[in-house]
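All remarks here apply to the structure that follows.
Entry: chain A
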Amino acid sequence: MSDAPAPETDERRDRLVEVLRSELGDRVVDSLVKPGDDVWVRVATDAWQETGRVLRDALRCNFFDFLSAIDWLPSPFGKSEDSPLDQRPALSTDIVTGYAGGETRFQVFARVTSLPERVSITVKADVPLEDLAVDTWSAIYSGANWHEREIHEMYGIGFRGHPYLAHIYLPGDFEGHPLRKDFPLLARHVKPWPGIVDVEPMPDEGDDAEAEGDAAAEGAE
Partner candidate 1 sequence: MSAFLREYLTVAIFTGVAFGLLAGVLSVGKLIRPVRPQAEKYFNYESGVDAVGTGWVQSPIRYYVFALLFVMFDVEAVFIFPWATQLEIYGWFGAVEMGIFIVLLALGLLYAWRKGVLRWT
Partner candidate 2 sequence: MGLIVAAARNADAPVLVAQNIAFGVIAAIMVFSAFRVVTTRNVVHAAVYLVMVLSGAAAQFVLLGAEFVAITQLLVYVGAIVVLFLFGIMLTRAPIRGEERATRDSWPLGAFTALVLAGLLGYSLTNGFGGDRLPRYCTTAAPLAGSCLSPSGTRAISDAIFSTYLIPFEVTSLLLLAALIGAIVIARRD
Partner candidate 3 sequence: MPDIYGKGLLKGLGVTFREMTKTIFPDGMTKRPSPTKGAATVQYPHEKEAPAPRARGVIALKEDNCTVCMLCARSCPDWCIYIEGHEEKAPPRRPGGKPRTVSALDRFDIDYALCMYCGICVEVCPFDALFWSPEYEYSEPRIADLLHDKTRLGEWMETVPDFEPYEAGSEVKVRKVPR
Partner candidate 4 sequence: MLLNEFLFLAAALFALGVYGVISRRNGVMVLMSIELILNSVNINLVAFGAMNGNLTGQVFALFIIAVAAAEVGVGLAIVLAIFRNRRSVDLDEVDLMKG
């Protein structure tokens, strides 16, 4: 278990992790429990489907929240609010993954809830870059069907065994996977940012909300 400094323990969530570990063995790669808050578990890619089954059958997490994916690559474009005058630091391209770690650029993650226990869990799995696919959950949670279609469209991640992996949102001739970080939003590149003129310094760089009131008083003179 990762370094979760536990001021208190959370039995319900610990049990989730324990059961998962006992069912999946060392295919549970990493986990993080924030007591009283939430729990993250990362499993090996090949255990993805198995995890779903364990969650549903052994842990009675019957309620399907969502299934999604993430691209950990930092965006090469920033927010496109480029000003020739501002010297922005060069954008980093290092991949830093979130809770429960990760090894590759793409991760799928899903969240399910056990209604009687009133506890939810987020499970993650890496998606290997060379073969962008994981096993489908649609047979385990019916609701995953559409979520997987969405992910397929947005990230280009395949789902093995999915019944109908077609476009869900975008028109048929759309090219690219919009939610990948390297997909550019053209409008932001084409239109010049209106903020690129020299700017008067702020009257008050105070960091509390009262600043606004002060400024107002000043400006109203």
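FYI, a contact is a pair of C-beta atoms (placed from the backbone, for glycine too) under 8 Å apart; a residue touches a chain by one contact, two chains touch by 3 or more; residues count from 1.
Keep in mind how these were chosen: all candidates are chains of the complex that A comes from, given by their letters.
Just so it is clear, the structure is predicted and the values come from calculations on it, not from any experiment.
> Once the contact definition is applied, which of 1, 2, 3 or 4 turns out to touch chain A in the complex?
Touching partner of chain A: 3.
> Hey, which residues of chain A end up touching candidate 3 in the complex?
Against candidate 3, chain A makes touches at 81, 191, 193-195, 197, 199-200, 202-204, 211-213, 215-216, 218-220.
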